[in-house]
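Take this structure first; my questions come after.
The complex appears here without one of its protein chains, the remainder shown in place.
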Amino acid sequence: MATITPLLPPAAGKVSDDKASAMAALESLLAIRFFEEAVDGMFARGLMHGTMHLSIGQEAVATGVCAALRQTDFITSTHRGHSHCIAKGADLTRMMAELLAKQTGYCRGRGGSMHIADAKTGNLGANGIVAGGIPIAAGAALAQKLKKTDNVVVSFFGDGATNEGAFHEALNLASVWDLPVIFVCENNKYGMSFSTAKSMKVERISERAAAYAMPGVTVDGNDVDAVYEATKQAVDRARAGQGPTLIECVTYRHKGHSKSDKNLYRTKEEIDFWKTKDPVGKFETLLIEKGILTKEQAEQITENVRNEIRNAITEAQAAPDSDPAELLSSVFRAVN
Amino acid sequence: MATITPLLPPAAGKVSDDKASAMAALESLLAIRFFEEAVDGMFARGLMHGTMHLSIGQEAVATGVCAALRQTDFITSTHRGHSHCIAKGADLTRMMAELLAKQTGYCRGRGGSMHIADAKTGNLGANGIVAGGIPIAAGAALAQKLKKTDNVVVSFFGDGATNEGAFHEALNLASVWDLPVIFVCENNKYGMSFSTAKSMKVERISERAAAYAMPGVTVDGNDVDAVYEATKQAVDRARAGQGPTLIECVTYRHKGHSKSDKNLYRTKEEIDFWKTKDPVGKFETLLIEKGILTKEQAEQITENVRNEIRNAITEAQAAPDSDPAELLSSVFRAVN
Amino acid sequence: MSERVITYAEAIREAIGQAMESDPSVFMLGEDIGVYGGAFGVSGDLYHRFGEERVRDTPISEMGIVGAAVGAALVGMKPIVEIQFSDFTAHAMDQIVNQAAKIHFMLGGELSVPMVLRAPSGSGTGAAAQHSQSLETWFAHVPGLKVVLPSSPMEAKGLLLSAIDDPNPVIVLEHKLLYKTSGHVPEEMYKTPIGVARVLREGKDLTIVATGVMVSRSLEAAAQLSQMGIEATVIDPRTLSPLDMGPINDSISQTGRVMLVQEAPKHVGFIAEIAARISEGPAIYSLTEPVKRLCGMDVPIPYAPQLEKAVVPQLPDIVSGAQDLMRGV
Partner (left out) sequence: MSERVITYAEAIREAIGQAMESDPSVFMLGEDIGVYGGAFGVSGDLYHRFGEERVRDTPISEMGIVGAAVGAALVGMKPIVEIQFSDFTAHAMDQIVNQAAKIHFMLGGELSVPMVLRAPSGSGTGAAAQHSQSLETWFAHVPGLKVVLPSSPMEAKGLLLSAIDDPNPVIVLEHKLLYKTSGHVPEEMYKTPIGVARVLREGKDLTIVATGVMVSRSLEAAAQLSQMGIEATVIDPRTLSPLDMGPINDSISQTGRVMLVQEAPKHVGFIAEIAARISEGPAIYSLTEPVKRLCGMDVPIPYAPQLEKAVVPQLPDIVSGAQDLMRGV
């Protein structure tokens, strides 16, 4: 079992103002980054199977959003879901075990990267279907309303997902039913190879909120504080029964869409430009500048997180492979 | 064969300013009204089968829209499609024959009210699936672009249809591809029993156009002139390659949703209020007031249209029933 | 004491009402199920009894509402979705098949989707090709879904109560022509087990296996056949997934002849699975005649009444099909 300090909201103001909150956020950013760099490497060396979608460059979104959530809140995630999963508090070993197709993985090796879920931390699952999780999030939020809890649900999805009918139907339901759900669009400017400039005519995806008379905001998705603040507001609204919000987080993925991407659709200049806006380095620098952390403390955190990832790999590799014998009996939950 | 004078645009200005255009529009309004009153009656007397959805009260939409179209332009229609079909120029006898399940009907008795299409007048078909015709309209418009014609496509649909994913996906495609298509929403305030007040939070459906950076306008759907003018503008834009428009026509259906509707979801006062805004009477009165027609001429037109409908019924009733023997060979078009 | 007789629609409504009374996590959502009472009148007064929160009218967005049901089920609710016509499930196939059916398995077993999806199925109302399909084959083929086709008021209530109680997604395809048919239905809550076929009539000459509205039609046919001296066993699988072949195999071992009757188009339809299982044995050894399928024609359902009747098996078709089978033609 390998975990990092759970995210927690600042006592007041920004994440970067509050030492405990800021340190946890830095851990989260680093854990996502190192986890994905590790799996990228293992993939390249043929140690991993299937395909996978990395969020390297997008870590501030999941981190900023989940800093505003409680463990009892829920999320739905995407094919590019490692960051959401980690930020919501998943066990890194079980995640790694899943990618390595182990019996101890979150899905017992049945799901892989695109299907990790974690009931304990309220992660209702990554999803291989673009926009597939959005109506599910609305439904989980409807359940909160019916059960009269004050939990909220966050649905993560990409820019490309907002062109799917599922996005439209789910936002409309959430709107007319005043559901406690926050729609978080990670606009990384491309849906696979197709740029938002070509896939939609709106300037900002948050403009689409108006079609549901729902607040829509656009924030710098590489800025933990900005993401946190927008989420906090939306969460407060949702908990107060005031309904959903659409938050667009503008960000960028440094890596290709998936392992088979030749990056023919974007320029080296564009990628390099965005690397200068790297959310992880940016947040670390900010904390040091603000005097929240010393450089040494930051290095220490970095080293600790690296170790956690190493542990996760070691533990996961030692686990037994997933077991074909139990497949047929696993399709249905047994009727009592 | 029973037809009415084809709709035609006014030489300039409003439909109600131009005698030929106005007379044709009045014929269209009356033909829709009398056709539907006739089938309503036949239905009640058990002479008709299946179900059907009447546009009584909504005649000005199809009439105003189609007055701005050429015969070579296309439409896609809905379950509530008689008005579109008639306004686009269909043969009333073949329509009536279809409802009577005759071999001479538009669909040879295979489709009935919800599936009438007419290749000759560019009617690509009514549709039993709410919003089903909207992506089809986008595709027909894409074909116009690829073939470099200057034809446009109009897609008719209801308020309820705008909550379907198909609406969203189709409007987005039309937007990003600058397609020559006009989306005409007949907002009759209810999708079956569910009011727009409950099914969406926007005040005006035309606000949804902004999600596709597309012009959106709302007009009085009981006013032929208003509908015509908005359509004309949109058609001009579309023919000029400037892309799609969403037009919301606010109107009301006097009858229930379908034959099995008990009208539990709206008040008698509301229905009565809207009957005072009847588009047919309103247009006739306007023409007489403006001196475009005399009362006598209007009565004459009314009588002529009534006769056409009577002819349609007589001719249709005399036709042979549709033939089961040809069914199996009708599923596929023969390969040359 | 005379037995209480209610309609199929009433039986369904009673099941839902009782489930909602006894379990606060049960709720309904669908188009026009509120004050309208449902397109086929199934939800009726439930809206007035349980209120708009638990009998939830939805905008027209099938994918969204099925997805919402999946999400609610994932966090412990027991949604019952009504899709107004089963044909519109075409819009929700992603949520049904790629989400609901797979989540329990694919996500490793911790989560599950205790959801019921009900939809009126079948032809016979002059509603034409987009409102008359029998799509059970699609669902029955998907691992992770249970599929039931109640053929009488009694089954309608009992199967639905089992479906609501099941921790897995269950597709309940009701038949439009059955809604107004009546039969005895106990007032108390009872469950008809999912995965158990029912033998409705026993006869020594041939075995008729029928689904949905074809069950009552086959029973009528069997009565007529009996007048002619032909005694048919009639079996209703009730559950298409999982499928109970036991009674079918047993009966064939007695009769040696089997006729499979479904409304859906013949080609690659559900009933082919029963033929396939027979062909794999052991029942094949008992056959004295080839298997006979009597199915819908491979055409979309037409509007005209005489066309619509022509494309699905009617009572006389079942009678003459059985006679042909007895004569070995």
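Order as written gives the chain letters A, B and C; numbering starts at 1 within each chain.
The rule is short, and it goes like this: a residue touches a chain if its C-beta (ideal position, glycine included) is under 8 Å from a C-beta of that chain, and two chains touch if they have at least 3 such contacts.
None of these values were measured; they are calculated from a predicted model.
J.: Can you list the shown chains that the hidden chain touches?
T.: Those shown chains that the absent chain touches are A, B, C.
J.: Given the contact definition stated above, which residue among A:19, A:49, A:147 or A:306 touches the chain not shown here?
T.: A:49
J.: Considering the whole complex, which of A:164, A:186 or A:248 touches the chain not shown?
T.: The missing chain is touched by A:164.
J.: Can you tell me which of B:15, B:30, B:124 or B:152 touches the chain that was removed from the display?
T.: Answering carefully, the residue with contact to the hidden chain is B:124.
J.: Given that one chain is not shown, which residue among C:46, C:60, C:106 or C:234 touches it?
T.: Checking each option in C:46, C:60, C:106 or C:234, the one touching the absent chain turns out to be C:106.
J.: Against the chain that's been left off, what residues of chain C make contact? List them.
T.: Answer for chain C: residues 63, 87-88, 90-91, 93-94, 96-98, 101-102, 105-106, 128-130, 137-138, 140-144, 240-241, 243, 264-265, 267-273, 275-276, 278-281, 284-285, 287, 290-293, 297-300, 302 touch the chain left out.
J.: Could you list which residues of chain A touch the chain missing from the display?
T.: Against the left-out chain, chain A lists 49-51, 101, 107, 109-112, 114-115, 127-132, 160-161, 163-166, 191-194, 198-200, 260-262, 264-265, 321-322, 324, 327-328, 330-331.
J.: Would you write out the residues of chain B that touch the absent chain, in ascending order?
T.: With respect to the unshown chain, the touching residues of chain B are 74, 76, 98, 105-108, 110-111, 115-117, 119, 124-125, 127-129, 132, 134-144, 146-147, 153, 165-166, 168-170, 172-173, 176, 330-336.
Just so we're on the same page, only the chains that are shown with their structure count from here on.
J.: With chain centres defined as mean CA positions, report which chain is farthest from chain B.
T.: A
J.: Could you work out how far the Cα centre of chain A sits from that of chain B, in whole Å?
T.: For chain A versus chain B, the centre distance works out to 46 Å.
J.: Let me have the rounded angstrom distance from the C-alpha centre of chain B over to the C-alpha centre of chain C, please.
T.: The computed centroid separation for chain B versus chain C comes out at 37 Å.
J.: If you look at chain B, which of its residues touch at least two other chains?
T.: 163-166, 198-200
J.: By the touch rule stated above, which residues of chain C touch at least two different other chains?
T.: 58-59, 61, 63-64
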